[in-house]
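First, the structure itself, so that you have it in front of you.
A single protein chain has been omitted from the complex, and every remaining protein chain is retained in its original position.
The chains carry the letters A, B and C, assigned in the order they are written, with residues numbered from 1 in each.
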């Protein structure tokens, strides 16, 4: 309807890169074999699978046999948690994670807690940072896994992973990180930081939806999450999503080439947007860390107004944003992440996330800075919370 | 290399129909929103999702809110079993299934058995049929779920579901069926047969790989398998694979239109292939039921020779077949299904599955009947098992 | 846009009727709280048992704003008895329906009307609306 719509919700999902879509095409109807099949149709598909695996490892300095393909970030997270916990039941029953993890981690941890395991949810500071010393204090001789995300999907805060893992590995405990928001966006070296498990999801870095992977350090015993056939070296059953996996492989190649430049470009746009909003709208605050922050993440608390009503107004103007994690829309609770960093309820409800991407332009940012203030003004005028609101 | 390759492994996977691939295209880079997002990008994607859901239900006479999209048949099976069992722990701890289920059911049942649940594996007769009376006898007041597949993926036997379910529902127990090999191929009416849960997988009926669904009868309490966001009405977390789901929806439409004719056509080709082999090759027997059989399934035991060596020879001649379930290749054990119907080990190792499809022609069948006998003869000549083998 | 809301909801959300404060209101009610994310404040001017004017202020989602707006339209010019008969279902229906997860907003709108009438009755008769108790009490009070 409008001239050009502006998509500022790249943390929710990204469009697949045209080269990704192109790479997938042959694998739907031409090279369609089941990679487990011994015949040529199957072996062609298997070759494509293994080639994609080699593309994934480049981004994190892993080995191909350390990658298990999954259906997305959620499965990778669920797999990591349950797989390590079930494989180490004799060793212990304690998991440590944080209060700001994605629901794919917290809901799974809650489930394990219901089934007799013990879970510690570490607090974070006002920027959303986990304190490595808190991790140290929480580890007991029953701890089998620590899971801390690489960067938060709502407020963009990047966690001090290297410091945390150093402590965790000194205690001989497994470490998992949900890198769904950073894989393909920030450099990661699993051997340098010494992570044992790492989750990633294709659609967050311009790959297809419905495909992801779990990095599992060589030698790590893990109980499969999906059970059935012998695929993925007996670690993940189900016929492989060959086109999706090939697409994700292509997305890895593109990310590897573009990551550094994109991060610089998006950081500049991000800071321009933050500055613009701060200047134009009174009584707003930035949620998350000012600098240890995803290059594309803007999250602001806007006093006196509620998030969805801002979103709907922005949407009418052709701008797509989010008021928290897209996954939890439909829920009435304010974001658990914002509450964990101490944002009061009303402000948590009034928080707006804008996440930029490869296609975001300066003029998109300019337009957003122009469009948002009158929307906020209009909503504040009808807010009973605003003193002297009119 | 050869003129035309012949694909006779449709039970392992099918090529996506060109219309399926076409239907998916807009959802990679154009309509790429996250269906959970409130903005127009998200709502467009959501509309596509719901439209696909309506296409799925047509094939089984269900309601849209009874369908949960998954990553494939394995996840649907795992979800059904664990979801019902965990939701009914207070009621009981006993599951009944059969000895010829797909590994996606048996491996999951084995896992539950390890975690304290009780599993009964019902035997089958020499055709692979479950006796409804055996189900009746096995049900105790602790039984919460009976899971019997609709048709077997290896030997093609179609189970007497209606009779089994009648007994199961009289006892007030939940019934799940793995319909991965029949959905889109045979008519199914969940309300007529009264199944509570039904698994299906896109790539088995000319849809894409990496997407499936679980039918869950309205009102059935189930614990989610993938935990995280609130997608699929809180029943399955993870960003939906929108293009895959749209593709599967398109495949449903095509299946609905073509199912009846295809089944007739494939049955004729199937019987021609069986007859041809029986006439041309001595000492072969048909595995599975002669008539209560998937329209596209041929499974024959060939004495004195081993399956993989037949497959490799067929493959060199451009014919793709399978020696059992593709999922279990890599394993050295002979098929659990063939052992369950009483096929001796050597014969189980020497079984050949050929599964036809929409593109299979009469001349494909003729060529197979021509190519197979000399291969068997050659292999028998080098077999130490063949009496007077030369 | 095939959004979560009907056209009518979007119309009332984008162009809410009767927004603002009512300086000469003789009944003011507030319901909801910041924890649930919706706060509605309803101002009514009652004369001879008739609601001659009404305004609202709402902090909340699209449905909260639209149901407030619709509720004001539905009670304006009505007697108190008629206004008290307004149900949340009627508000939702007048908006061509609401998503299931948003039905609580229509409940808030119904209660906001009742709270305003309760306040008017207390002020004028010293006794509030018999049995009136909104689902959730406001956590904080703001002057207007």
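Rule of thumb we're sticking to: a contact is a pair of C-beta atoms (placed from the backbone, for glycine too) under 8 Å apart; a residue touches a chain by one contact, two chains touch by 3 or more.
This structure is a prediction, so every number in the text was calculated from the model and none was measured.
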Visible chains in contact with the missing one: A, B
Touching the absent chain when the full complex is considered, from B:113, B:278, B:312 or B:362: B:312
Residues belonging to subunit B that touch the chain removed from view: 304-309, 312-313, 315-316, 330, 332, 334, 344-346, 349, 381-385, 387, 389-390
Chain not shown, touching residues in subunit A: 38, 40, 43-44, 46-47
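We adopt the following convention: only the chains that are shown with their structure count from here on.
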Chain closest to the assembly centre - both centres taken as Cα means: A
Where subunit B and subunit C are represented by their mean Cα positions, the distance between them in whole Å: 55
Between subunit C and subunit A, distance of the C-alpha-averaged centres to the nearest whole Å: 39
Junction residues of subunit C, two or more chains touched: 1, 3
Per-residue multi-chain contacts in subunit B, two or more chains: 38, 40
